[in-house]
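Dumping the structure here so I can ask a few things about it.
What you see is the complex with one protein chain gone and the rest in place.
Chain nomenclature is as follows: A and B, assigned in order of appearance, with residue numbering initiated at 1 for each chain independently.
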Amino acid sequence: MAAAGVTSDNGIALRVENLSITYALPRLASRIHAVNSVSFEVPTGSFVSLVGPSGCGKTSILNTVAGLLPGFAGRVAVHGRAISGPGRDRALVFQQAALLPWRTVLGNVAYGLECHRVASAEARRRAQEFIELVALAGFEHHYPHELSGGMQQRVNLARALAVEPSLLLMDEPFAALDAQTREAMQGELTRIWSIRRSTVLFITHQIDEAVYLSDRVVVLSARPGRIKAVVDVTLPRPRSLATKRTDRFLEVVGQVWDLIEPGSGTPQNQPPRDH
Amino acid sequence: MSQTTGAGTTGADVAIDPASVPIADAGSPAARPRRWGRATLGLVSVLAGLLLWEIAGARGWVNRIILSPPHEVALAGLELARSGDLARHVGISLRELGVGLALAALVGVPVGVLAGWSRRFSWILRPLTAVFYATPVIVFAPLIVAWLGIGFWDKVLLVFLEGFFQLFVTVSAGVGALNDAWLRVAIAFAARPGFTFRSVVLPGSVPYIVAGARLATGRGLVTVVVAELLASTAGLGWMVAYYGQNFKTAYVFVALVVTAALGMLGDAGLRRLERQVERWRPPA
Partner (left out) sequence: MLREHEEQLWAVGSLLTTLLVWEGAVRLGLIRNTFLPPPTTILKAAVSLYTGGDIREHLTASGSAFVIGLALAIGVGVPTGVAIGWSPRLDAILAPHLAAFYAVPKLALLPIVIVWVGISIWSVVVVVFLAGVFPIIVNLATAVRSVDPALMQVARSFEASALRVICTVVVPSSVPFFLAGLRLAVIGGLVSIVVGEMYASRAGIGYLVAVTGATLQVDKMFAAVLCLTASGLLALWAIDRTQRQVERWRPPRTS
């Protein structure tokens, strides 16, 4: 499921150059600078997270890459081609599952494909594979209201995976879940990703979630969002949930915290470590 | 994903039309033991009411011409049923209602969906709907009768106008309030506008269409009966006017009871349909 055909990208699935996003508020006759000259890269097949405080513009960046926010300055290129609006090469996993309530699980997972003008029967056939991938086999004919929050998010994920996008965009998909479900979903996502090796751009508030899931963490500052730091996460893969309790993991998390807020990443009252 | 009214909405958001409140409906499992008690109490109350009515008539507490005792009403009803008169009048009223509603649906649903979908279109229609909101359709009855004569089509036109309005208001409001998130999904997946319309707007508007149909039917029945009351040669409303003018109150009550029964049946039936259509909704 690597990017088909497009070669002029040097193995970079997403390149964002000097992206600036401004919102106009006509009622107050003012403009909000959400994002200010942000540049970063997402290599093909890698998992990259964007983290930052509320209002730093990470959702705006994601929506821009998805093609939902047209009026931006700068350049956004997916596999070497500048984007113009939503496209079949990208798929968005929403924060709220946003499943169509009148469609079953199967119908919802197939929905993305149907939007891409795949015939309904064919779309459902392909959807089946992804339903199994997200471990929802057996629930094909359930309606969204019969599913738990975590299960709905799995359908949300399956729907995006089913269109086999070059770039998977995930907008804090676990934010609305309780802590335990959230952890379980993080484990699931890693498992699924290691099978498919999609290119993922993931947004989250939580540093440990970002470090756990990603190969690279891009840290944004508060509004107007600017790149504060980029951390390459070299924790070995495959990663299980147990990885989150290792010292190495906590070290990396601490590193990131230090970059966000100097001094906050170093645990207090720790005996000095001799390496 | 919440788009139905839930805890926290108040009369400000939802003007409660008695037509939409199931008066004798408890619903939740917790209320079921209470529901049994409710039903018995209601039944006893109805029986007590009928008994009181009967006694009041017999003892002369109330003028029999104003309030016919139940047994007289029952006898009158049987007579009308046996002579076939009742069936004839009911048939006429229902036919006027049916044709009017069908036309109202044919025109009102597409226009309502369009108005909900396109902001500009709804802005264009806004002044016209505002005017009709405050003007009861029945006001035009004398004029319509003057245009079309006393008969079938004047009633149909009135039902059409009333029904169109109900459907239009309900459907356009519903489609306009369609959950943004669903639309965003379609857009994010690069769906063509035609597909978005087919896959989100249409299925999403079905509950509102059915709700509008329920209101249109209820109001339509009232419109038919009142229009017949004012000017007609047959039908339930005609029965009320004719027998009323001849002081045969028992027969008037037959017509009223039949009208009420039809109204309740229609409403219950459409509520049933509403529930069927909304199987995918979480139980309220």
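Just so it is clear, a contact is a pair of C-beta atoms (placed from the backbone, for glycine too) under 8 Å apart; a residue touches a chain by one contact, two chains touch by 3 or more.
In this text, all values refer to a predicted model and were calculated from it rather than measured experimentally.
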Among B:I65, B:A87 or B:L106, single out the residue that touches the unshown chain. B:I65
Residue of B:A74, B:A102, B:L178 or B:V222 touching the missing chain in the full complex: B:V222
Identify the residues of chain B touching the omitted chain, counting contacts across the whole complex. 10-19, 21, 23-24, 34, 37-38, 41-43, 45-46, 49, 63, 65-67, 119-120, 123-128, 130-131, 133-136, 138-143, 145-147, 221-222, 225-226, 229-230, 237, 240-241, 243-245, 247, 249, 252, 255-256, 259-261, 263-264, 267
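Here, only the chains that are shown with their structure count from here on.
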Could you grab the centroid distance between chain A and chain B? Build each centroid from C-alpha atoms only and quote it in angstrom. 49
Would you tell me which residues of chain B are touching chain A in their complex? 1, 179, 181-182, 184-192, 195, 199-200, 203-204, 206, 279-282
Which of the residues in chain A end up touching chain B in this complex? 66-68, 85-88, 91-92, 94, 96-103, 111-112, 114-117, 143-145, 163
